[in-house]
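Here the complex is missing one protein chain, while the rest keep their positions.
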């Protein structure tokens, strides 16, 4: 096979008994589930950073990744080779979308001007490949956290020149996203937080953060970018305390600053658990607020206190994620972006493919199971029965805001609490396991 | 000495070298700090539950506490003895406020009616003691979490009769609080959360929670209760996931449901750390929103994953807590309620006093240090210098909302980032230690 | 159906599509797996405490459980009814073993003498039921943690009279275990730890802990008890810091005090994770030391910092647990004791059965999957290939202790590191998911 990853075949669906590691066991893109093809439900995306520029370093170790473009010395030529590699990989995996930060596609340059020229150069290459392959941009974003200038924050920097620089970067990243037909734009505030409260003006920083978001909203209107804006919460790391802790924090912040209508959530599994919520919780909470926008599909290690960004393999998590997506009516602009990296010791090109395969298979099977749960009305019927009391009588009066303390007190005096029902958690978990293990 | 705690003397300030365990080493109630007496800054309150009804049991062990009222068989007589004990204790400690849940002052009864009659009986006793001593009620609240009827929640129960029962309880607790001149009323939703998402209607539960709060606001107006309403956040325990996770979550929830103006925060140190924030963070965040209402002063164990409610002894935490209180302009309706319990193995009556002494001394010295930090303008001058760029030029344009992406991008193209300044965390920590150790 | 749980049928295996909540979907006791019946592999045991005396209270709430024996006022009669209930339940579930603490079967009495008489009375009842049903005692133990006398520890109490009292209790519990043909005896040191180092003589406490274990070993010899002794580690809760943190700590402690040969491990899933290890880790580590004795099968909540003792439902955990049991050659004296309790809101008798059903089904399916992994040599072949270098050449010299720094340095100078192989974690996780989802 020719191409950059010449040793890797096209990954085909070969069924759940397949012993071929370069095959899907569960992901059958054309299979119809609840009236829609799997691939249209799942809208898988490749993450440019972990996949193309990730190197396998960690705070105690040097890069390990061995990549076909390692020996290209010129950074722009290397960047072009990465573009080809990205699209070849997506074609081989049958992935229809990708996501990127500005700094993923070209390295920093000596001046902002040169950097932006380089971005345009590579955006041209990407555009060509998009046309050639039909692959689309799920969302773009700007990396305003890696460079030393962002050490104190970007929008929340103590230095207004840094704020300005970040604005320039976001502006350009939005323009490229727009030009490439991106369906969304993500804000992950990697340095929007603090290291110590002792030198932090919390109010000014939070207000400035909102100012940056407002400027982005204004600028989108100006250039006609209609993609969806997302906020991706994370509670800590790299800073000691990030401002966008979790869905609740973000939604409250957006309300406070009159930005609520302009943003949806981009929920990352590993960020959810770092915030001490389950992935399911964050998705469910987003969904009931009409804010389940997109997903960064990965997996953390609950024994560890940092973002491990593993490829997702846990079927329980994938099932409930897809359950929430289905309950939300499916993705519109969003999708499943694998914000996941191979382990440092999985340094081969083959491992990159294995990573995507296990992730795609896990979510494909999660979709199948979730669809059965929805079709069989399993959880909905439990809820209907459990909250049935709110459909009439005193319950209905409560939800209709027809009663106050006096009526309710009178009711309680007369009726007390007539009967409690078990929550039946163990029985429900038993049913879930049947669906997980027998779908 | 006569009285219930006859072996315990009146606790007097004897100075920092005192070897008398029944003396204050740092808390000198009449000492004037920044123009106000220490006692008026600190507004210490006794927590009725931990102090009068706490028994020293834990999930693996029986009660241990030995109390003078243990042998009074009749629950109402016992409740009356506890009232006397509470006020005697506050007098001996020189504590000017107390806080209570309905269920602290009388046990549950066979009917709601009888329960409420008993509440009135004990409220009479409390009122007498308040008049006798001049001690005031900082806040009241209702325990809607201990009884089995609240196993699925109170306002967020799946059973509307439980909602009604909780409403009746809160109504009565508000009335008693009002009658006793309570300066506030706290909502801590001990069962407002979930055990498993599999049987939980998150939207209905959250909406019902807001409904209950609205009814409380309405009822306060009706009865003329002008005390401050507080929400006390906690992220988990007893439920797997509580709804009032932290300050951000609560403020967002209040905004969402048009309740924002009616509530302030009651921040508990141990709840803050369970939510993975520092105590300082939660107070600072509340302060900049004008929501620093009251404090539940205690201390958690960061090595443990549950609420240990220890008496506060950490001088760093107390210093920054009092710093935030001073920056907020001091307490108005709120105060420092010791939501703290003696360790299970500290079962003597003496230990109750030792607990309050260490807590009061720690916050008194924390106040002294914080006042010096404020008077010497230590942290403010650091902030002024650090964020100075926002006072003019491009920085001022940003905070005045005068610029957008285009101007900022142009600015960045021309100027880049001219100079970064160190955050100086280590130097600041060194200064803080001087204040801590030399005040 | 007659009996105490008259509404509950005998639980039969009805296959994985069964909609009957009172049936096993995966546990077919007579099915032969790797040459042995499922029931003989799994050796399920009922935990007397959670099942018969658990009440559903928590630190913030009163008991909720509704049990058929609630209204029996006389504690000894109630204890007898519990014996009947326990055996009826085991018969209905087809569980062949049980485990108990002394205090589970009778409550504390006014004197130690009376308490021990009561223990004998109930042991008589248990013995009768064991004869009638053929159900066996997996292990016994003594509760030296709930009573206030153990507030400072039992073997590690600062008070030698408490040490003596604990010794008396353990002596009696061992005698009853012996009399009932118990196959093991467990030590879980619920109060063997400390609350604060400030008042703790760590050396004396640890030495005394070893002294107690030695006395137990001596006494077993004296009375001819040949059952296996186990230590069950837990890192914290109820004390701030328990001495038996985890397998490594326990094995080191046993070596230090010449107790190594006399004990095996009893590994509890939830205790493993509280110690920041996976359940798999603790079992694997025990297995390679020949110390995998018995298992307390339950499940924790990794988002929470306390022991939730949930019924196990996670198929990954059950699979790797059974994998380790199979690799260890199967249980000999040990088994799978469900140290698990229904949720506080699962208060019905039905829930008790649902809890056991989900637990037994999960481990049954875990066994099936693990057996396939063993039979297909999946993980072993990965290890064989990965560590192949240690079978000859310089690798073999290392494991044969034939080389030192000089030879190895010379080797490295000459050869360097010729080739690194990927760890292939993602590929392996993909294979594991095939086994999990397709068995």
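Note that the chains take the letters A, B and C in the order they are written out, and that residue 1 is the start of every chain.
Here is the rule we go by: a contact is a pair of C-beta atoms (placed from the backbone, for glycine too) under 8 Å apart; a residue touches a chain by one contact, two chains touch by 3 or more.
Quick caveat, the model's predicted, so the values are computed rather than measured.
**Q** Which residue among B:167, B:231 or B:342 touches the omitted chain?
**A** Considering all chains, including the one not shown, the answer is B:342.
**Q** Looking at A:46, A:122 or A:151, which residue reaches the missing chain?
**A** Of the candidates A:46, A:122 or A:151, A:151 is in touch with the missing chain.
**Q** Looking at C:119, C:245, C:342 or C:370, which makes contact with the chain not pictured?
**A** Answer from the full complex: C:245 touches the omitted chain.
**Q** Tell me which residue among B:311, B:331 or B:387 touches the hidden chain in the full complex.
**A** Among B:311, B:331 or B:387, only B:311 touches the chain that is not shown.
**Q** Identify the residue among B:8, B:173, B:186 or B:358 that touches the chain left out of the display.
**A** With B:8, B:173, B:186 or B:358 as choices, the missing chain is touched by B:358.
**Q** Tell me, which residues in chain B touch the chain that this view leaves out?
**A** 16-17, 21, 25-26, 273, 276-278, 302-303, 311, 313-316, 342-343, 345-348, 350-351, 354-355, 357-358, 361-362, 365, 420, 422-427, 429-434, 436-438
**Q** Could I get the residues of chain A that touch the absent chain, sorted low to high?
**A** Chain A touches the chain not shown through residues 56, 58-64, 145-148, 150-152, 190-191, 195-196, 236-238, 240-241, 301, 303-307, 343-345, 347.
**Q** Residue-wise, where is chain C in contact with the chain that is not depicted?
**A** Interface with the chain not displayed, on the chain C side: 111-113, 148-149, 151-152, 158-165, 167-168, 170-172, 195-204, 206-208, 211, 214-216, 218-219, 235-236, 241, 245-246, 248-249, 251-253, 255-256, 275-278, 280-281, 284-285, 288, 320, 379, 382-383, 386-387, 389-390, 393-395, 398-399, 401, 403-406, 408-409, 411-413, 415-418, 420-421, 423-425, 428-429, 432.
The working rule: only the chains that are shown with their structure count from here on.
**Q** Taking each chain's centre as the mean of its CA atoms, how far is chain A from chain C in angstrom?
**A** The computed centroid separation for chain A versus chain C comes out at 39 Å.
**Q** Give, as an integer number of Å, the spacing between the C-alpha centres of chain B and chain A.
**A** 36
**Q** Please set out, as single numbers or ranges, the residues of chain B touching at least two other chains.
**A** Touching at least two other chains: 148, 151-152, 195-196, 236, 241.
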